[in-house]
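Shown here: the complex without one of its protein chains, the others still in place.
As written, the chains take the letters A and B, and residue 1 is the first residue of each chain.
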Amino acid sequence: MTLIKPGLVATLVLELAFCISVVMLITRARKGLKVPTIRKVAGLDALDEAIGRATEMGATVHYSPGIGAVDNAQTLAAMSILGYVAKTCAKYDTRLIQTNRNNVVYSIAEEIVKQAYAEVGKSDAFNPDDVRFLSEDQFGYASGCVGIMHREKVRANILIGAFWAESLIFAEVGAQIGSIQIAGTANTHQIPFFIAACDYALLGEEIYAASAYLTREPVLMGCLIGQDWGKMAGVLLVVVGAVMATMKNNALRDLLNK
Amino acid sequence: MGNVDRRIIYVVMILVVVYAFVKPMGLPITISQHTKNAYNAIDSLPAGSTLVIGFDFSAGGIPELEPAAKAIFYQCMKNNVKIVMMGMWVMAGDMAERVLTEMEPLFPNKTYGVDYVNIGYKPGNALLLERAVDDIIGAALDIDHRGNKMSTLPIFQEFKSLKDADFWVCLSTGNPGVPDWIKIVGDPLKIPGTTDVVSVSIPENMPFVQSGQLTGIIQGMRGASEYELLVNRPGRAVAGMDAQSLSHVVILLFIALGNISFLMGKKKTG
Partner (left out) sequence: MRKELPLAITFISGIIVVLANFLAPTWFVEANKEVTLWFQITSALFCALGVVNLTRIHSKRVSQQREGWIFSALIIASMFLFMGISLVVGQQHQLYKNMYNNMNVPLNATMYSILVFYIASAAYRAFRVRTFEATILLVAAAIVMLGKAPIGEAVLGSWVAEWTTWILDIPNTAGMRGIQLGATLGGIAMALRVLIGIERAHFGGTGE
């Protein structure tokens, strides 16, 4: 009886190699050895600017982690950014309204925001009514968010996570009411809408870099660099494979199909 | 010119779309190769084959996906290909019923439970497909969307799992959707399939078409209109093409207006 399903051996090997490179960089960072720096990500730099602007205007910050479930990597990335945003809002006494489409995500988000307020010593300022579950329905959630943006004087709109068709509804309404908007998603079909309607857009994997970028913790940075190594290896495979396929050599393709 | 009130844009859009439906222009629609590939693949299925349709969309996808679903159903019934309808989305069963409500009267000689069946939505997302690969009745908890015991329906005497499918079609507006069908059904079981996706999802599914993991692709409402013409049954998608044409032209005109104003302003400031 085979241990590994046929056709998946190469995939497993590549995934293990990727994970090992990430773990190696993490270990390197833990030992205090130097890890490469990462480039500027304008959207993440703008988080402080957006919250600051809402603070100056006495307005509200709205945060949406998208409509994905908790098993979606983008939602987890959104939760790590939410911690930072909530802490910053708590520090500056800026009202944060955090909306959710999923019940499980709502319970996690409530805990994150409560913890953020506690970490800056403002537990009393935390209002559980400002972390809201709106609707499980995609457009029910969208219409709820739009209503909140209009009614609650939202001037900083942060949309990071897994979005689908409702993305343009949020982004366009935010633009119409004059909010500064920072959006990010790894759903390629929604990136163009965020680019068109938002002030800052995080493309694809930039949202996964957020926790490393915002905290600059060596361990998280190491993980990010390991991820980039994996990407470079992928690019190398693509180039070598393309050249070989052009020369009608299927050796690499057959190897990867094992 | 560069700062047209958005309400004017909205009013013009409404007028243009309504006009297109009231006074259709009947512009010719050429059939793309991708749609032809999907159509030919389904058309080549021998009589008695089983095609599985995944209704992985909600009400928002109706204009773009439902016409293709009806056209495919029509094609299969004409060719005596059986259809199993299911879905990973909550509205799957209702979306399939909408198709059946219109199509059943056209085929009085076809019987529910024998020639076609609507399993409907069952919870589990991609897990539903994984379980259905081994045992579709178990995965669906032995009950279809109409409340019938699936094990008593004749269609399931031969169709025990997704392994028995000869072709699959995923009608999808998001996740779970096409990648799950490819990952769980298409690639491992080597069962060919195609998809109809909303226009905004076409770019992200093109890599699957190029790699051969999808046999053609029905591209949004335009693809659905092409499919309706291929089965000789022009319907809502064809009717919607004029509205799509005019709305695209309106958007381009406004973009042109904005750019003319932008360039004129740039010229003035030097």
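Worth pointing out:
By definition in this document, contacts are C-beta pairs under 8 Å (C-beta built on N, C-alpha and C of every residue); 3 or more make two chains touch, one makes a residue touch a chain.
The structure displayed is predicted, hence computed values, not measured ones.
Considering the intact complex, the chain excluded from display touches A, B.
Of the options B:60, B:113 or B:234, the residue whose C-beta touches the omitted chain is B:60.
When the missing chain is restored to the complex, the residue among B:46, B:105 or B:123 that touches it is B:123. Residue A:175 is the one among A:38, A:120, A:175 or A:244 that touches the chain not shown. Here the missing chain is touched by one residue of A:22, A:47 or A:180, and it is A:22. Among A:44, A:61, A:77 or A:149, only A:77 touches the chain left out of the display. As for the chain not pictured, it touches chain B at residues 4, 6, 9-10, 13, 17, 27-30, 32-33, 58-63, 91, 94, 123-124, 127, 131, 146-147, 199, 202-204, 206-207, 210, 219-220, 222, 241-242, 244-252, 254-255, 257-259, 262-263. One chain of the complex is left out; on chain A, the residues touching it are 1-5, 8, 11-12, 15, 18-19, 22-23, 26, 69-71, 73-74, 76-77, 79-80, 82-83, 103-104, 106-108, 111-112, 114-115, 129, 132-134, 136-140, 142-143, 151, 165-166, 168-169, 171-173, 175-176, 186, 188, 191, 193, 195-197, 203-205, 207-209, 211, 215, 217, 219-220, 223-224, 226-227, 230-231, 234, 238.
In this text, only the chains that are shown with their structure count from here on.
Those residues of chain A that touch chain B in the complex are listed here as 7, 68, 138-139, 162, 164-165, 176, 188-190. Taken in their complex, chain B has these residues touching chain A: 6, 58, 60, 173-175, 187-188, 198, 200-201, 203-204.
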